[in-house]
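Missing here is one protein chain; the remaining ones are kept as they sit in the complex.
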Amino acid sequence: MSVAENIPDLDRKRPIGAKKLAGRIALYTTLIILALFVLMPLAVIVLNSLRVNEDILRESFIGWPTRITFENWGVAWSEACINAACTGVRPYFWASILMVVPATLISTAIGLINGFALTKWKMPFAGVVFVCITIGVFLPPQVVLLPWAITLSALGLSQSLAGLALVHIIQGTCFTTLFCRNYLINLPDDLIKAARIDGAGFFRTFWKIVVPLSPPIIIVTIIWQFTFIWNEFLYAVTFASSDFRPITAALMSLNADDTGVSEYGFGSAAVLIAAIPPLVIYFLGGRYFVRGLTQGAVK
Amino acid sequence: MSNLPPPPAFKARGKSRAARIAQLIPMVVLLPTIITTGLYIFVFVGWNIYLSVSTSTLLPVYDYAGFDAYERLWRNPRWTTGVWNLAFFGVLYIVLSTVVGVFLAILMDQKVKAENLLRSIFLYPIAISFVVTGTTWQWILNPSTGLEAFVRNLGWDEFTFTLITNRETAMYAVVIAAVWHASGFVMVMVLAALRGVDHDMVKAGQIDGAGMMKIYRRIILPSIWPVMISVLIILLQFAIKTFDLVLALTHGGPGISTTFPAMFVYDRLFAAGQLSQGAAAAVWMLIGLVIVFLPVMALAWVVRRQRGGAA
Partner (left out) sequence: MASLNIETVWKKYDNFIALRDVNLDIKDGEFVVLVGPSGCGKSTLLSIIAGLEETSYGSLTLGDREVTDLSSKDRNIAMVFQSYALYPTMTVRQNITFGMENRKVPKDEQAKAVAEVAKLLQIEPLLDRKPSQLSGGQRQRVAMGRALVRDPQLFLFDEPLSNLDAKLRVEMRTEMKKLHKRLGQTIVYVTHDQVEAMTLSDRIVVMNGGVIQQFADPDTIYQKPANTFVAGFMGSPSMNFLPVTISGTDNDVTATFKGDGGEVVFPLGSTHPELAGFIGKTVTLGARPEHFVPAEVSGDGMVRVSATVDVVEPTGPDTMVVFTLAGKSLVAVLPAKFRPDEEEAVELALNIKEAVFFDVDSGDLIPDV
C-alpha cells in the first residue's frame, strides 16, 4: 500500500445552507427566550434584594436597582420580624441546617446498607420489602400526618428538631433505599461472590468493596435528600413551634404577614437565603443532580 | 434421559451456627427499616382510617361514628371545590409540563452549543422549594407590585394583568408557577432518554427517507415510553400533594377559588379542630392517588411486557 502524497484539506468547513442557517437561528432564539423566561423570577428577586424598598414600591417589583444597597441582606438575616419575633431568618436557617444535615446523612447511610442487603444477599421476602419501600415513597404525607403528630407527642418529641429529623429519617429511608438499590443492583454479583470466597463477611464486604464503589450514588442521594428535606414544608409547618421553626415554615409566615407596608426588599433577601443552600448544592453537584434524576427515576 | 431418577425428599439440613448467623445479618440490617416502614405504611394509615370513622374533633377519640365524616365531606364546598381544582390543575399542569419539557428536550437534542449551561438554567427551578416559588411568583403576578405595575410604569397606563386576583383565572397563575417549576425536570428526563435511544434505529429511519420531525414522532418518542411513564408518575405525585405552592402563591384565594384537598386536610386537622374530617379527607387523597396510579401502573406493565416481548 502506498501512502497518498497529497493530503487534501480535511478540516475544510462545508458552507452552511441558508435554510439550515435559518433553522439554527430559530433554534437558538427560541432557547434563549425560554431560558430568559426561566431565569426571570430568580433575576427579579436577586435584583430586588439589592434595591431600596421605596424604589420597589414606587417602580414595581420588576426593575433595575438604581440605588444599590446590601442592607436588605443584613436585615433579612438578623433583624426582620417574623411571627412577632424580630430575629431575621438566622435562627430558622440554623434550625433547618441542624435538622437537615443529620437527617440527610443518617438516611443516606441507612439507605446504602439497606440497598446492599436487598440486592446482594439472598433474602426471604425481598420482593415484599421492595414493594413496601416503594409504597413508602409514594404515600401522600397527609395520610400519616395525624398519626405522626400523635406519636411524636407521645414520644415527647412534638414540635422539636429531633422529632422532625426522625420523621425525615424514617420516611427518607424509603427513598434512599430505593435510590441505592437501583444503583447497587448493577454492581456485578461476581464481586460479592469473590469477596465471600476471600472470606469477607457482610460488613467487611460492605465496607471494603461496596462503599468504595458507591461515591456516585452517595453524592446523588445526599444532594436529593438535602434538597428535599430543606425544601419540605408540610411536616416543617406541622411540627414547628416558637422554639423551633425550619426556614420554609418561617418564610411562609413572612409571606403571610400582610400587615401594613410590604417589605419587599428584605423579603427578597430572605427568600434568597432560603433558596441558597439547595441552589449551591445544585450548581456544585449539577452533574450528579441530573444523574440522580435520570438514574433514580427511570428504573 | 427417559429414566430419570425420582427426586429424593429435600429437607432443610442443619447448618453450622456460623452459617446461620451469617445468613441472618442482612435481615438484621434491614429490620429497622422494615419495622419503621411497615409501621408508617400500615399502622399509621390504618390509624388514620380509624380516626376518620371516629367522632374526633379537637382531640383524637377512639370510638366509631361510621362514615359520617366522609359524607359531610362531600357536602362541604371547600372540599368539593378543592377536588375540582385539583383535577383541573392536575390535567393542565401535567399536560403543559410534559409538552414544554419534551419540546425543550427536542430543541436541546439538536447538538446545541453551551448545552450544559442551558440545561442548568432550565433545571434550576426543581431545586427551589415550592414556598420560594410561590412567594416569588406571587410578587411578580400581583397587580399592585408586579407585572401590571411594571408595564404601567413603562407608560401603558391602561394595562391590566389581574390573573392572580381574579377568581376565574387565579388557577392559571398556579399552573404557570407549577409548570415553571417542573418543565426543566421533564426536559432533563426526556433528554437523557433521547440520548439513550439506539442510534442505529435513527440511522435506519434516515435511510428509509424519514424527515427529522417524522423520526421524532414515529421512532424516537414512542421508544422512550418508559421514561414518559416515570415522568407522569412523578408529576401526578407533585400534583396531588400540591400544598405549599398554593399556600404561598394565593392562600387558596381569591375566596376559595384555588383551594386544594391537601390544604383542606391541613386546615381541618390543625386549624379547624375537625380531626375525623381531616383524616377522612386524607383517606380520600390516598384513594385518589391509587385510582390515578392504577391505570398508569397498568400501562407501565403493558409497555414493559411489550418491550420484553420484542427484545
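Read from first to last, the chains carry the letters A and B; within each, the first residue is number 1.
Note that in this section contacts are C-beta pairs under 8 Å (C-beta built on N, C-alpha and C of every residue); 3 or more make two chains touch, one makes a residue touch a chain.
Just so we're clear, the structure is a prediction, and the values are computed from it rather than from any experiment.
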Identify the residues of chain A touching the omitted chain, counting contacts across the whole complex.
188, 190-191, 193-200, 204, 208-209, 212-213
Even though one chain is not shown, chain B touches it at residues 1-2, 4-5, 7-8, 10, 13-16, 18-19, 22
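To be clear about the criterion, only the chains that are shown with their structure count from here on.
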Contact footprint of chain B on chain A as seen in their complex:
27-28, 30-31, 34-35, 38-42, 44-45, 48, 56-57, 59-63, 110, 113-114, 117-118, 121, 123, 129, 132-133, 135-136, 138-151, 170-171, 173-174, 177, 201-203, 227, 230-234, 238, 248, 251-252, 255-256, 262, 264, 267-268, 271, 274-275, 278-279, 281-283, 286, 289-290, 293-294, 297-298
Going by the contact rule at the top, pick out the chain B residues touching chain A in the complex.
22, 25-27, 29-30, 32-34, 36-38, 40-41, 43-45, 47-48, 51, 60, 104, 107-108, 110, 112, 116, 118-125, 127-140, 142, 145-147, 149-150, 152-153, 180, 184-185, 188-189, 192-193, 226-227, 230-231, 233-234, 237, 240-241, 243-244, 247-248, 251, 262, 265-266, 269-270, 275, 278-279, 281-283, 285-286, 289, 293
